[in-house]
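Okay, so here's the structure we're looking at.
Only one protein chain is missing; all other protein chains are in place.
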Amino acid sequence: MANIEDVLNLDDPIFRGFIFYNALLILKCMAMSALTATRRFKNKAFANPEDAAAQKVKVRTDDSVERVRRAHLNDLENIPIYFVASFGYMLTNPAPALALTLFRVFTAARFVHTFVYAVVVVPQPARGLSWGVGYFITGFMAVQTLLHFCH
Amino acid sequence: MANIEDVLNLDDPIFRGFIFYNALLILKCMAMSALTATRRFKNKAFANPEDAAAQKVKVRTDDSVERVRRAHLNDLENIPIYFVASFGYMLTNPAPALALTLFRVFTAARFVHTFVYAVVVVPQPARGLSWGVGYFITGFMAVQTLLHFCH
Partner (left out) sequence: MANIEDVLNLDDPIFRGFIFYNALLILKCMAMSALTATRRFKNKAFANPEDAAAQKVKVRTDDSVERVRRAHLNDLENIPIYFVASFGYMLTNPAPALALTLFRVFTAARFVHTFVYAVVVVPQPARGLSWGVGYFITGFMAVQTLLHFCH
């Protein structure tokens, strides 16, 4: 059995990639909050009475705001579990090229998902495919981890 | 004070259990997305105009879809904080039998919660109890961690 120091190692390319792409995904998630706020002010569609009153409007929902919020919720459903799945997967002694490719493809897929869902609405199957790529990678990592740690 | 290598160690049963049950919980969370999609198509209840149009229906909500979504949101409220709570708890030098029991009971409780909430609706207190077991375990771990790391 490998030592943990061989895996969680600041010189290890997999671990460095894990940290790097996670930071990119965090910034992507953060962009959803900024996009929601921008659209709330642009469309004067606020969820809190005190925010609406400050703009002299009533609380209301707006389709373009709700779309960003659905994309953001989809991030919350998919990205935190990926963080934990990829942590476990790193410990299964994967080939570095495969692990880094999975990190990159997951990250790219989530950027594409946000873009086609909430920035420019691209017809299906763009959104479904980009979601599915991330879902498949998370599932692959979780299953590999289960198989590796089940005995 | 123990060295971190003694705790985050690929031979340590607590750490192996942490990784293993987290992977199971990830797959459980992922099942919620699949269940939501299945019910959306079965009931032709879509949240996005482009999805509804492809099925020649209007955007609408459906009780059985919303139920799965509430169960999924409950996962998002409870499972990511458990991942972090159990990571901290592992570092408090717990008895392996206790730590592994807590991991197993939490995992089982979340599977039961999903089943009685969203798959077969079982009368209360089934849902409340299964949620409460997970909540209590997360709280116990967080408090143990605070007490252990407060000085």
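Chains: A and B, in written order; residue numbering restarts at 1 for each.
Note that a residue touches a chain if its C-beta (ideal position, glycine included) is under 8 Å from a C-beta of that chain, and two chains touch if they have at least 3 such contacts.
For clarity, every value in this text was computed on a predicted model and none was experimentally measured.
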Statement: From B:A52, B:V105 or B:A142, the answer for touching the chain not displayed is B:A142
Message: Considering the whole complex, not just the chains shown, which residues of subunit A touch the missing one?
response: 5, 8-11, 16, 19-20, 22-24, 26-27, 29-30, 32-33, 47-51, 54, 72, 76, 79-80, 83
Task: Provide the residue numbers of subunit B that touch the chain removed from this figure.
output: 1-5, 7-8, 63, 67, 70, 76-78, 80-81, 84-85, 87-88, 91, 121, 123-124, 135, 138-139, 142-143, 145-146, 149-150
